[in-house]
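And then subunit A:
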Amino acid sequence: MTRFLAWTAFLLGVLYFILPLIGMTEFSLKMRRGEYSFDAYRAVFGDPRFWETFSYSLTLAAATIVFGVLLVVPTAYWVRLKLPQARPIIEFITLLPLVIPAIVIVFGYIRLYNTSSILPLTGSALGTDILLTMGYATLALPYMYRAVDTGLRTIDVATLTEAAQSLGAGWFTILARIILPNVLVAVLSGAFLTLAIVIGEFTMAALLNRPAFGPFMQLLGANRAYEPPALAVIAFAITWGCMGLIQLVTRFSKHERAKV
Partner candidate 1 sequence: MSKFQLRRPAKRRLPLEWLGILPFVAFAMLFLVLPTMKIVVGAFQTSDGGFTLQNLIDLNTASIRSAYWTSIKLSLITALLGCAVGFAMASAVVFGGLPKRVRSPLLTFSGVASNFAGVPLAFAFIATIGPAGLITLELRDLGINLRAYGFNLLSFWGLVVTYLFFQIPLMILIIIPALDGLKREWREAADVLGATSLQYWRMVALPILFPSLLGTFALLFANAFGAVATAFALTGPQLNIVPIKLFAQIRGDVLGNPNLGYALAFGMIVITGLANVTYIVLRTRSERWLK
Partner candidate 2 sequence: MAFLELSNLEKVFGTNRVVTDFTMGIEKGEFVSLLGPSGCGKTTVLRMVAGFETPTSGAIRIDGQDVTGQRTNQRAIGMMFQAYALFPNMTVADNVGFGLKVKGVPREERKDRVAEMLRLIGLPDLGSRFPFQLSGGQQQRVALARALAPRPRVLLLDEPLSALDAKVRVSLRNEIRDIQRELGITAIFVTHDQEEAMSISDRIVVMNGGIAEQVGAPFEIYNNPRTRFVAGFVGTLNMLSATVEDPAERMLTLAGQRVVLARGEIATPRGETVTLALRPEAIHLGRAEGCEVALPATVEEVHFLGSVIRIRARVAGTVVALDTFNRPDQPPPPPGSAAEISFAARDVILLAD
């Protein structure tokens, strides 16, 4: 009885999740009348805006990841090592982006950093790109911080630091050569998750008026029929790829640790 109910619940759930995936795939292949074809994909990949926006988002994702790592790893390390009393505050801050909607945050950006403010970031393309990167770093902060902090918990930060200091290492060396390699898996997991979040992000990019992949998809969706599902398939594949990479690095690291 329990088992029957369990299977029913599980299979109904699977059905709900699989149908949209089948639906979008099927639809994306229907561009040519009467037969399945990859025409929609060809159209998407043949569109220069696809490549422009995609590489723009990819660049921003890379910038977000680099900035996020530089911000989060030293902070999480320092809090663990010297400032355990700051922990609750830091954790509270890192959880805020889950509570304050992204649209509210970006609204604040637009009003705070407009052309007439002290820091007129929205006044130039580069400035807006920086602002958008900061916005993405904010969105990714809860995940990045959690991943790195969990990674740090598994190593003895204090002992490693003391050992390195006794050998004459400075803070930069300790962070770059000792701490970072030890939490690399956590950092990579956070990085891939950031990539998955940033690559198709719509709200912030659209409101800051930047040529990112998310707004491009939305625009295409408003004007075309067959390309959007093709884009959905591509986006799903990218998300899946990111999650797959997270699993891969995690499994690889477990393997490594088991060998030691």
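As a convention for this text, contacts are C-beta pairs under 8 Å (C-beta built on N, C-alpha and C of every residue); 3 or more make two chains touch, one makes a residue touch a chain; residues count from 1.
Candidate selection criterion: all candidates are chains of the complex that A comes from, given by their letters.
Just so you know, these numbers come straight off a predicted model, no measurement behind them.
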Have a look at 1 or 2 and point out the one touching subunit A within this complex. 1
Contact residues on subunit A for candidate 1 in the complex? 2-3, 5-7, 9-10, 13, 16-17, 19-24, 26-28, 71-72, 74-75, 78-79, 82-83, 86, 90, 93, 96-112, 134-135, 137-138, 141, 193, 196-197, 200-203, 206-207, 214, 217-218, 221-222, 225, 228-229, 231-232, 234-236, 239-240, 242-244, 246-247
